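Just one protein chain is left out here, and the rest sit where they should.
After this line comes chain A, so read on.
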Amino acid sequence: MATEFHNLQELRHSASLANKVFIQRDYTEGTICRFQTKFPSELESRIERSLFEDTVKTLNNYYAEAEKIGGQSYLEGCLACTTAYLIFLCMETRYEKVLKKISRYIQEQNEKIYAPRGLLITDPIDRGMRVIEISIYEDRGSSGSSSGSSSTTSSSGR
């Protein structure tokens, strides 16, 4: 399927961080953690829209699960209150468990989908849950410029 295969280890001298795309938060439903699923134009030539949207929607679902208000969260809150919140010192909260799941998911997505396309997703928790940062790496040998990924489509073989 791939016509060109670059081994990044061989071409490390020509790898460079070309651009970063920031997916902003979507506040239409309140202050719950949710990211916009709008496909950024900078990624148009790098990744399929459906893959990107799947990633963002799955992340949104994970965050919704973490912040879900229901029986379990109330139980956790009431239990914490009755123990004068000392239970937070020894127990991992549900939110933290979901954050670990999110870390694993992002790592898996990077390994399987994004890194093969020269992209890298940064976990939103490292950016204060404000943005999903997607780093775009360029092969200097093919593009010779860092002005954007769109310029590489003309120079690389299709």
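We adopt the following convention: a contact is a pair of C-beta atoms (placed from the backbone, for glycine too) under 8 Å apart; a residue touches a chain by one contact, two chains touch by 3 or more; residues count from 1.
Convention: contacts and distances are computed from a predicted model.
Among the names given as "AP complex subunit beta", "Palmitoyltransferase", "COP9 signalosome complex subunit 3" or "Translation initiation factor eIF2B subunit delta", UniProt records the absent chain under the name "Palmitoyltransferase". Counting over the whole complex, chain A has residues 2-9, 12-17, 20, 22, 25, 27-31, 45-46, 48, 66-69, 73-74, 76-78, 80-81, 84-86, 88-89, 92-96, 99-100, 103-104, 106-107, 110-111, 115-118, 120, 123, 125-131, 133, 135, 137, 139-140, 142, 145-147, 152-153, 156-158 touching the chain that is not drawn.
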